[in-house]
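In this view, the complex is presented without one of its protein chains, the others remaining in place.
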Amino acid sequence: MKILIKGGRLIDPATGRDEVGDVAIATGRIVGLGKVPADFAADREIDARGHVVAPGLVDLAARLREPGHEHEGMLESELSAAAAGGVTSLVCLPDTDPPLDEPGLVEMLKFRARKLSRARLFPLGALTRGLAGSVLTEMVELTEAGCVGFGQAEVPMADTQLLLRALQYASTHGYTVWLRPQDAALGKGVAASGAVATRLGLSGVPVAAETIALHTIFELVRATGARVHLCRLSSAAGVEIVRRAKADGLAITADVSINSLHLTDVDIGYFNPAMRLTPPLRQGRDRDALRAALADGTIDALVSDHTPVDVDAKTLPFGEAEPGATGLELLLSLTLKWGQERGLSLANTLARVTCDPVRVLGDALGSLSSSAGRLVEGGVADLCVLDPEAQWRVLPEALKSQGKYTPFGYADTGMALPGQVQATLVAGTVAYQRQATG
Amino acid sequence: MNALRIDAEALYAELRRAVQPHLKPDTALVGIWSGGAWLAERLKQDLCPDAPQGVVSSALHRDDFSARGMAAGSDATRLPFSVDGRPILLIDDVLYTGRTIRAVINELYDFGRPASIHLFVLVDRGGRELPIEPSFAAAKIALPPEQRLSLMRNEAGRFEFTVQEQS
Partner (left out) sequence: MLSRRNPQLNSHGELIHLLSVEGLPKAVLTQILDTAGTFLSVNDREVKKVPLLRGKSIFNLFFENSTRTRTTFEIAAKRLSADVINLDIARSSTAKGESLLDTIANLSAMHADMFVVRHSESGAPYLIAQHCAPHVHVINAGDGRHAHPTQGLLDVYTIRHYKKDFANLRVAIVGDIVHSRVARSDIHALSTLGVAEIRAVGPKTLVPNDLREMGVHVFHDMKEGVRDCDVIIMLRLQNERMSGGMLPSASEYYKSYGLTEEKLALAKSDCIVMHPGPINRGVEIDSQVADGRHSVILPQVTFGIAVRMAVMSIIAGNEA
């Protein structure tokens, strides 16, 4: 189908393009950008006047809960949530049930996602079988099936010998290993160590759980030359260690979740289970350090960390509640909110969820890497039409995701969020368009 | 309508005259908190300085707890004598529905079995909702239900009545 997006403000964070113009789309690609060929006969027009046209968002961490966990989220609902959130590519974590440690599971997941024609799915494979931390997975086979990297999700690898070998093996083939820096024994608490956890009598996770893990990972990276992506930094001390490691030239990248970027442990309030998250929410100065690090590039990407959790698993005492919050439909708004608070341009702000995550994925995206997360004439037509000025209230019942738990619900915060998606296109197909309400 | 003025001191004099013949060697004067307690104190000073005297509160046996909740304020029962077998003169300022008296009698029974309880009040304003009658009332005054009659005691220790409208 030929689509013409008319009159939008075209923003391409990768090049800094920021100008009003049209976008012509045909056979899943952008065939005209800015000025459109006069003889372009669109089958469908999207009026983007007064709106921004940006590359579709690339989310490096979302859980879709399939295979397994179907009661918490089905591919259909979660990919619809992604589309409603302007997300056109997402990386899903391997901690499904069963974990993504078999090529067949990965193939099936990709096949089903393709049929739904919503976001592009880039699965992370399990680093070890069953995520059990003892036997390596068939990383070559898994990569052929479509995995873009390998990780352990939230399951720490206490055996440093094995982690060393896994990194060596992955680096043999140039695969990136995605690791959550959290020490197995120190990371068992349910809230971040500090005044709030002490007052509330919750078992704490000290900052050392993150810093020790980071030091361990960096030593192993130095020893093996492996490429590592650090998932979900949470502390000022951790940020500092990453900054120095990058200055030393280590091949590492890092992300931070929308939750850690905006919230602190004080937000736990009266044991609100929506605040039960991993990593746990830390203190104000940690949040400030994360915000600055995302701005100066120490942290490369912002992720939704989308984790749908069932009502039954959340209506439990805080320490027993399952960690996680919904996030795909909030990623854009929380990115814009961060950018506004730092006084950054729209292009600079959106880079954190478009071209920068693509840079993290690197070669794993294959030919897509030249145009995903960007507006390129001749490149893939993965786009998001958005209204950066619109304010909306997060009402859990109205979310498309089956995960209804969010710390940003209007009932809790009394605050509306900026930025609303008007339309999302993936491979030139309209995956989502906002219904005009009165 | 003119404000109703009741001479509390004159009524007290009547009460004192009525109480005197009922005092036996082991009689105790028990005043209902707060107005009755003041009266009992003065009666003891005036008539029988050595008699046992106490204060009783209706707080723990009230029948309207569910509606009104636990009252704040220090109005605990204090009975520094044995209740068992004792003749008690129960003193109160205003007798109205009779519910306070019922609660206070239950309270006294938590301490023992008195030989007798006789009720002496300054004012009986009628409106009884329970079968309770005083042995003596210095005055009988009918008042509309919206008016609340309360005994006050000024710094000099003189008694006065106030009448307040309540919603």
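When the chains are written out, they are named A and B in that same order, and each has its own residue count from 1.
In this section, contacts are C-beta pairs under 8 Å (C-beta built on N, C-alpha and C of every residue); 3 or more make two chains touch, one makes a residue touch a chain.
The structure presented is a predicted model; accordingly, all values stated were derived computationally and were not measured.
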Which of A:G319, A:G362 or A:P396 contacts the chain that the document leaves out: A:G319
May I ask which residue of B:A59, B:I141 or B:V163 touches the chain that does not appear here? B:A59
Of B:A76, B:A115 or B:L130, which sits in contact with the chain we cannot see? B:A76
Subunit B residues touching the omitted chain (full complex): 59-61, 65-66, 68-70, 72, 74, 76-78, 106, 109-112
By the contact definition given up top, give the residues of subunit A that touch the hidden chain. 193-195, 198-202, 266-267, 269-271, 273, 312, 315-320, 412-414
